[in-house]
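Reviewing the structure listed below.
Heads up, one of the protein chains got dropped from this complex, but the rest are sitting where they should.
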Amino acid sequence: MMNLLNEEKVFKDPVHNYIHVQDMTIWRLINTNEFQRLRRIRQLGTSYLTFHGAEHSRFSHSLGVYEITRQIISLFERNHYSDWPKEEKLLTLCAALLHDLGHGPFSHSIEEAFDMNHEDWTIRILLGNTQIHDILSEVSYGFADKVASVIARTYHKPIVVNLVSSALDADRMDYLLRDAYYTGVNYGTIDIDRIIRVLRPHQGRIVVKESGMHAVEDYLMARYQMYWQVYFHPVTRSSEIVLKLIFKRAKDLYNNGYTFEFMIAPLVSLFEDKVTVEQYLKLDEALIQTVFMQWISEKDPILSELCSRFMHRRLYKYVELEPLELEMVHEIIQVFRQCGLNPDYDVAIDSPSDLPYDVFHSGDEVSQKQILLLDRQERLMEISEVSEIVRSISGLQHGKFRLYYPEEKINAVISSFPMAIAHIFTP
Amino acid sequence: MMNLLNEEKVFKDPVHNYIHVQDMTIWRLINTNEFQRLRRIRQLGTSYLTFHGAEHSRFSHSLGVYEITRQIISLFERNHYSDWPKEEKLLTLCAALLHDLGHGPFSHSIEEAFDMNHEDWTIRILLGNTQIHDILSEVSYGFADKVASVIARTYHKPIVVNLVSSALDADRMDYLLRDAYYTGVNYGTIDIDRIIRVLRPHQGRIVVKESGMHAVEDYLMARYQMYWQVYFHPVTRSSEIVLKLIFKRAKDLYNNGYTFEFMIAPLVSLFEDKVTVEQYLKLDEALIQTVFMQWISEKDPILSELCSRFMHRRLYKYVELEPLELEMVHEIIQVFRQCGLNPDYDVAIDSPSDLPYDVFHSGDEVSQKQILLLDRQERLMEISEVSEIVRSISGLQHGKFRLYYPEEKINAVISSFPMAIAHIFTP
Amino acid sequence: MMNLLNEEKVFKDPVHNYIHVQDMTIWRLINTNEFQRLRRIRQLGTSYLTFHGAEHSRFSHSLGVYEITRQIISLFERNHYSDWPKEEKLLTLCAALLHDLGHGPFSHSIEEAFDMNHEDWTIRILLGNTQIHDILSEVSYGFADKVASVIARTYHKPIVVNLVSSALDADRMDYLLRDAYYTGVNYGTIDIDRIIRVLRPHQGRIVVKESGMHAVEDYLMARYQMYWQVYFHPVTRSSEIVLKLIFKRAKDLYNNGYTFEFMIAPLVSLFEDKVTVEQYLKLDEALIQTVFMQWISEKDPILSELCSRFMHRRLYKYVELEPLELEMVHEIIQVFRQCGLNPDYDVAIDSPSDLPYDVFHSGDEVSQKQILLLDRQERLMEISEVSEIVRSISGLQHGKFRLYYPEEKINAVISSFPMAIAHIFTP
Partner (left out) sequence: MMNLLNEEKVFKDPVHNYIHVQDMTIWRLINTNEFQRLRRIRQLGTSYLTFHGAEHSRFSHSLGVYEITRQIISLFERNHYSDWPKEEKLLTLCAALLHDLGHGPFSHSIEEAFDMNHEDWTIRILLGNTQIHDILSEVSYGFADKVASVIARTYHKPIVVNLVSSALDADRMDYLLRDAYYTGVNYGTIDIDRIIRVLRPHQGRIVVKESGMHAVEDYLMARYQMYWQVYFHPVTRSSEIVLKLIFKRAKDLYNNGYTFEFMIAPLVSLFEDKVTVEQYLKLDEALIQTVFMQWISEKDPILSELCSRFMHRRLYKYVELEPLELEMVHEIIQVFRQCGLNPDYDVAIDSPSDLPYDVFHSGDEVSQKQILLLDRQERLMEISEVSEIVRSISGLQHGKFRLYYPEEKINAVISSFPMAIAHIFTP
């Protein structure tokens, strides 16, 4: 099924040094319009406003996930592990490479604002009238569907799904390393070679040698730290809030018949909820930034100001709410309204939460969400049973409640606030 | 003149770990619209099409140049070097921070296509009706002009200019390190702490302790390697060629009255050569990418195809021309024309050249272009007099001549080429 | 009290890049015989037999602890924190530099074998007839005693002791980074700049800004991982066991009047428990290795074989004991004896344990062992109260029980073992 290139090709990559491409199908997939589009979608959305180095794209991440998957399979082959289904190599590599294909611009925010889902879009692109689809279809009849089923986690061999999408998959390994590299923090610097060495294909899924327990703990802690120190950074959250408010305002204006000075085709479809695959592929972060830059000159003062805030990085400030203060939110909103502020746009409550490792589950999901250790007697143990550290981060983790607001606006009216509420905004 | 912050502020940076801001003026300059715009200008233009990690912005580079300058001055102050003019600290830091302010999108290509110059734009922004200008003017009357004169290299104290712009300046030190980091190559990894330690303020300029000669050799070699292995990479050159052809085609179409399906304000001014500062500040790489993405749908087939090539990274191929082949260029163009190709768009000759270290000069320029060593007897020597390595890369360095062309188009007609010319395209 | 050098001096260091020495006293201390001796004591004892890169010395670690302390104090001074006692700078730096002065060769093993303590020796060297003592005494009368009291943790200002010796001190920060660097593992790569930035002198001790909680978690996890993956590595434990058996055998032989073919002065004093400071300073790892190399030729077969094992790295093998097997240890020893083995030398049980963070304590010890967070309301919280992760590694951590043995010897007689016991040795 593999169709080897005469000569191995490489991409220079800061994280893995070189990405090695040995198969013609992989090479052709990378050179499609749809895959090249991922260069214009940042891996970390608005995080570049907090960590100025974080401009790296989903293109580089996708290559990285492919490369890690290739290295894992290569080790499995070198050691002749009999539980690894050799015939699934190309399928696994394609799924690894393409798993993020459907991400839109500032993915998490736009998905929330327009009720979309990037995985659905990945499937639509894989199966639609695209270059990707053509190339996959040339591999064999139905191959594109198989790739889609791996990404949808419905493929009948969980071991293939495991590598691409599980609690310990190539996706997470790459993003921890890559996001750490580009932000400049060092929390994500896991020992990936060691982790790869302790993986074992075993009875239809990927498990971990018992002696690799500490390496897995280290990986889960890296993930935990990256969430709380990078992904949930309060400045990044602020930029996401401003971003969502822009989408919300623009949609409201559109629905209310507002005439935009500047509008561009794919956005209209988005507002009308009838985006085609072709249009979706034109939605990238360059377009969003350009639109916002233009909208700064819109007549609507709310839209104009929000766009200016986002583009010039004058984000919302925040205060952390103590439990008692949290109970006063309703009151705060009232006061805002009384003072002429607009609670729909001038205040937002945020509390990030994460599930670093999910131990509470049942049924089919087990094989994806649990990390299993394999001891020398070939017994399997779920890792949180033996590791107190893993146990300490299992289940949902909640961050502090934060109230975000436009500082100057609040300052202009704070003298009219009741003391107890004014106090919250003057730390 | 310095106006210290209560608390030092930091930016996390992958190259310098932290960027330290201690002065209120610097802090406010960073938060202006004009400086934030640099986030949307890539440091390496189209290089991201060759090195997928190279998405870093001029924003991060500018912070880096500021930080290196800060560290150098801090060492000068710590060691009480009497030749360093202490009162120039804030001026030097501002010039370091703002020296790249006027860069446009895909700077080198757009400057060539529209005959502009980023330094002129830096000066216009510094002196124009901008937030930057306001903040500088608050420091003292005429301060903005002083910053401009340092950047224009006309300031009356060459020692200040030296730090920001010379053969061994903070600008080059940062870009070597930063570009190496983000592309993932290691040629640029100079020992910046060591270089900083061997710099000495001496009689009105910055010189190098004799014992630092090898460190300077290493720095110049790093620069040499980065030019030939990164900045002049043939794939990057190809993308720049395609980019320039797009600008050329669009301008021609505009001048010939072509009606664009998609057009946007600042571009019109660009075509008409009457861009204001306000419009210039809206020109960023997001806008250019968005315009090109839209132009793929233009009726003009040349513009449409070039934009598609650029956005989907189907760049021009190249062959290296041997000296004899180079003499045949005129003939090649004739053949192209005869075969129905368009030599204006279907062929480009390129030969990069660089001046790693310029030893041939005279007059005022000396103090900027030469690197001087200071021996223990306080004698000064120009470095190429003592280093054979530096001598080997002094003066203009030329690369090979390459002919770039759209592969499929040539392949479609190559059977009609004379043998000698067909041979060039079939290595 | 500080006596500045004309020119800052630097040591090139892979971990901190440069170690900066600005004070004459520090410079002179480094150049004493006693401090230079630390070059001949490895930081990680026998770990080089597991991680071949781990040949780094206590000399480099001591410089590193000094450098971190210097950086912390420098930040305190730069930010004018009023709770930091400026007058204690030189004292703190000297204590940081000299805290490990008394370490002997293969410290942990030799201390156990001969019932010594490296801290006692540090004090004896500080207060004895040494170059170190002379230099400290020149600072001021009683200064050597003050340094000793900081190292002994009895100095009356806990904030000084905190920096050098606490749950979050310069010592630990350096060894995590340094041991990770030289072994090549990446578990210890903490973000030291970030940790330094969140430290605050506060009411007589060093505390941590609340926002630094995750950074401290990361540091404690790094420490945890280094213990279990490096310091307690089973191969290293094996080498320590062989080492202790050599010391034990040699001492026994000496006490029984055995005539050594090769003996050297400081060892005799060690056997007779009357080592002087002068002799102690001659005890280094070169001497121990040389003695062992010579002892391979001793007539006593036990001593000879153990030394050969250590020097040629033919260490004891191990098996992990399941709980039921652990109960059989007495029986195993019996069987060993019956089969002609020598249980005193042919078997050792080992179970490492560690106290990553000690939350159970009281009285004066509190200020050293607890890590306190300082919130924005200036309230102090002990970290394990707020961090579930810290809680998960608080208190004593136990490793598995392992039985170490000389493989060939056991294999030669294993056929005579009862089935249940033979089974343990044939996994």
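Miscellaneous remarks
Just so it is clear, A, B and C label the chains in written order, and each chain counts residues from 1 on its own.
The working rule: contacts are C-beta pairs under 8 Å (C-beta built on N, C-alpha and C of every residue); 3 or more make two chains touch, one makes a residue touch a chain.
None of these values were measured; they are calculated from a predicted model.
Of the listed residues C:I26, C:L63 or C:L163, the one in contact with the hidden chain in the full complex is C:L63. For the options A:E8, A:D134 or A:E385, the residue in contact with the chain missing from this view is A:E8. Touching the missing chain, out of C:K209, C:K282 or C:R337, is residue C:K282. Touching the chain that is not shown, out of C:F76, C:F106, C:F143 or C:Y182: C:Y182 (per the contact rule at the top). Only one residue from B:D191, B:D252, B:D300 or B:E382 touches the chain missing from this view: B:D191. Take chain B: the residues that touch the chain left off the picture are 185-187, 189-191, 214-215, 217-218, 221, 224-225, 228-229, 376, 388-389, 391-393, 427.
By the touch criterion stated above, the residues of chain A touching the omitted chain are 7-8, 10, 17-18, 78-79, 193, 197. Within chain C, the residues in touch with the undisplayed chain are 11-15, 17, 31, 33, 36, 39-40, 48-49, 51-53, 55-57, 59-60, 63, 181-185, 264, 282, 284-287, 289-290, 293-294, 311-314.
The rule we apply is simple: only the chains that are shown with their structure count from here on.
With centres defined as mean CA coordinates, chain C is found 42 Å away from chain A. With centres taken as mean Cα positions, chain B sits 32 Å from chain A. Looking at chain C, one finds that none of its residues touch two or more other chains.
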